[in-house]
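Data block below; observations after.
Excluded from the complex is one protein chain; the other protein chains are retained at their positions.
For subunit A:
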Amino acid sequence: MKHLLPLFASDFYFQMDWQGQKLAEQIMQVMLLVFAVVSFGAGYVLGSFQMMMLVYAGGVTLTALITIPNWPFFNRHPLKWLDLSEAEKHPKPQVAVSSKKKSTKK
């Protein structure tokens, strides 16, 4: 699929948008904390340290599967990038070297 897109566009098309990144981070933190509490509770009540480790490991794996890949539901507010043909019509912004030096010498 990626080879059908213009050059470098695949880096933008298969990533998350800003809202998606925030959502991914929140989901990850909440899920890990919940699994920590659940696995500790299960291990303590059952008297089994191994049970706590197994439930927690399962929880970390599940969290990884949900939050790490670029699922579509993380891209519901996609960024609208300017078309390549449209961008070339306008001059690129110049970096003013002399003004930079003045501001840092304050």
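Quick notes on this one:
The definition used in the following text is that a contact is a pair of C-beta atoms (placed from the backbone, for glycine too) under 8 Å apart; a residue touches a chain by one contact, two chains touch by 3 or more; residues count from 1.
Note that contacts and distances are computed from a predicted model.
Looking at the choices "DOG1 domain-containing protein", "AP complex subunit sigma", "Transmembrane channel-like protein" or "Signal peptidase complex subunit 3", the name in the UniProt record of the chain not drawn here is "Signal peptidase complex subunit 3". The chain not displayed touches subunit A at residues 15, 21, 24-25, 28-29, 32-33, 36, 39-40, 43-44, 46-49, 52, 56, 60, 63-64, 67-70.
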